[in-house]
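Removed from the display is one protein chain of the complex; every other protein chain stays in position.
For clarity, chains are labelled A and B in written order, and residue numbers in each chain start from 1.
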Amino acid sequence: MTATTQTEPKIRVDHLVKQYGGRVVLNDVSFDVRPGEIVSIVGPSGCGKTTLLRCVVGLMRPTEGTVYISGKPVSEPPEGVAMVFQHFGLFPWKTVSANIAYGLTAQGISRKEAAPRVSELVRLVGLEGFEKSYPYQLSGGMQQRAGLARALAVSPGVLVMDEPFAALDAQTRDVLQLELLRIWQGLDAAMLFVTHSIDEAVLMGDRVVILRGSPSTIFDIVDVGIPGPRTRAVVDSDRFRSARDYVWSAVMQDELAALAKPAASQTASLSPEAPTQH
Amino acid sequence: MSADAPDIRAEARQVRQAGAGTRAIPAERSGKGRGPARKDADSARVEGRVSPWQATALRVGAGIVLLAIWQVGAELFAPSYIATPIGAIGAIPGVLGDSSFWSSTGATLLAIVEGLAIAVVAGTIIGLAMGRLPDLNRILGMYVGAFYAIPLIAIVPLITVWFGYTPQARLAMIVLEAVLPIIYNVAEGSRQVSSVYLDVTRIHHVPWWRVWGGVVFPNATPYVLAGIDLALGRAVIGAVVAEYVTAINGLGYYIIFNVRSFPENQGVVALVVIVLFALAVRALVNLTVARVMPWYRPAKEA
Partner (left out) sequence: MSAVAGTPQRQPGRVRVRALAGYAFGLVLGAVVWQVVGYSTPQQVFVPLTTTLQRLGQLISSGELGSALWTSFQSYLVGLALALVVGAFAGILLARRRLLRVAFEPYVIALYATPMVGIIPFLLALLGFAFWPKVVVIFLFAFFPVLLNTQRGAQSIPPELLDVARVYRTKELGIWRHVIIPYTLPFLMTGVRQSLARGLVGMIASDFFLSADGLGSLLITSSERFDTAAMLAITLVITAIGLALIGIGRFLESRFARWRTA
């Protein structure tokens, strides 16, 4: 194994193919994520974004192709990888602290040993005062903060986000997006961010992977090209808008094509080429 | 209800939700090994779907294993009069040809039907009254609850004191067992008539008997059916228990007689008949409901 250098990608997806139920869901997907980089993955609903993510973290094995994390092939969830889940994934019977500590306690570290790290993270995500609360007592946004804290507790080299803000209301989502970007400044990891929101993908990502088709393939990888820390103001910049428009038309192309078909034929309500992803 | 019977309430809910299903049990109905909905059928632990053929093969296999354990265990460790699967199957023709078996079966089934009928009528009336009259609900509710708490088998000796060792004792037991879930469910059903319906009747000045017949009763019907479903199982138990204790002519007595005088296999056949009967009637009820009341949908949990 060669030692990883600064230019060595943290995550490498190499010609990944995933098939199940007799259907090819992902076909020949390849991309890299470099250390310190955020890569967004976006695509129409049901295009296999989550499947791709699960293959990357080792929850699923690809039919063909390999995922490498820090140069090593992935077959089981490897060390140094943490994930934030769409529906938060907090254990309802554990307190917020116990949940945040979980990544550590699952490895045999005692609650006492983990306590300082937990308090540090509680402060970082802004959950002071709720250490002993239970998930059902928290709002969605707060639960996801806890989910994020749990992921950060293991000091991951790779952070994987599975539509983390999709289950939240719009305002909470906006707040947490910026919170995440702020927290990100102090980290040295690679982040893979899956979302179905195009705006979010362009806001969060240094690069955006566009998945499309049936089976899904990479249509393009867009370099958003906005240097420096992202803030709310970024949304108004020309660079952002042009990137977003490009991604938007790329993702929506098939849907738009279906809508644009002439209304002459009454029965053709669905274009036969429209991607029918379950 | 002041004295709650949470067990029966949960059961009743499950029965109502099972709706047109043939059984009401707190577990999955389909035996296909349906796990929690998985977004991906593939995971590190390979868990594919089990095909219907595989499922049948597995079940038959499991059944053979169980019966084999029973058979071998009985031959090796138990006295020769113990029932065995082979013996029980062999006893079937004899039992079916035995006229005393059929007269016993008839007696028991008749008693169950009779008892259920009484229980349904009485239970529905009492339940409706309790449901709509909160005062009555409080007064009677605690006694219904108390009867729920006690294993009714403990009442059998008292029943024999009052009715003697007669078919009336068995009938009383059946009625008692069956009437409780009906009262409970009907009360709950008639209590929960949606106020929207009642508002409609008030606006249109609908006479009270129309309200009862046209709104309260149809609303309560799913609950009545849930009650009947439970009552059926309990009625069978009541009949069997009463017959075990009173030794009057019936399937229960048939079982005891055969077991005590050692041809146990006959007893096993009779027991199986009882269970099959209960299941068959339940299925029949569900079928009838589906035909006669197509609008019936299982009530949702509040």
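Quick notes on this structure:
The rule we apply is simple: a residue touches a chain if its C-beta (ideal position, glycine included) is under 8 Å from a C-beta of that chain, and two chains touch if they have at least 3 such contacts.
Quick caveat: nothing in here was measured; it's all calculated off a predicted structure.
Residue A:Gly103 is the one among A:Pro9, A:Pro44, A:Pro62 or A:Gly103 that touches the chain missing from this view.
Among B:Val245, B:Val269 or B:Val289, only B:Val245 touches the chain left out of the display. Contact with the undisplayed chain is limited, among B:Ile112, B:Val186 or B:Val268, to B:Val268. Of the listed positions B:Val211, B:Val259 or B:Val289, the one in contact with the omitted chain in the full complex is B:Val259.
Annotation for subunit A: contacts to the undisplayed chain at residues 57-59, 76-77, 79, 81-83, 85, 87, 89, 91-94, 102-103, 105-107, 134-137, 154. Listed by residue number, the positions of subunit B touching the unshown chain are 2-7, 10, 23, 25-28, 31-33, 35-39, 44, 47, 50, 54-55, 58-59, 61-63, 66, 78-79, 81-83, 134-135, 138-143, 145-146, 148-151, 153-158, 160-162, 202, 233, 236-237, 240-241, 244-245, 252, 255-256, 259-260, 262, 264, 267-268, 271, 274-275, 278-279.
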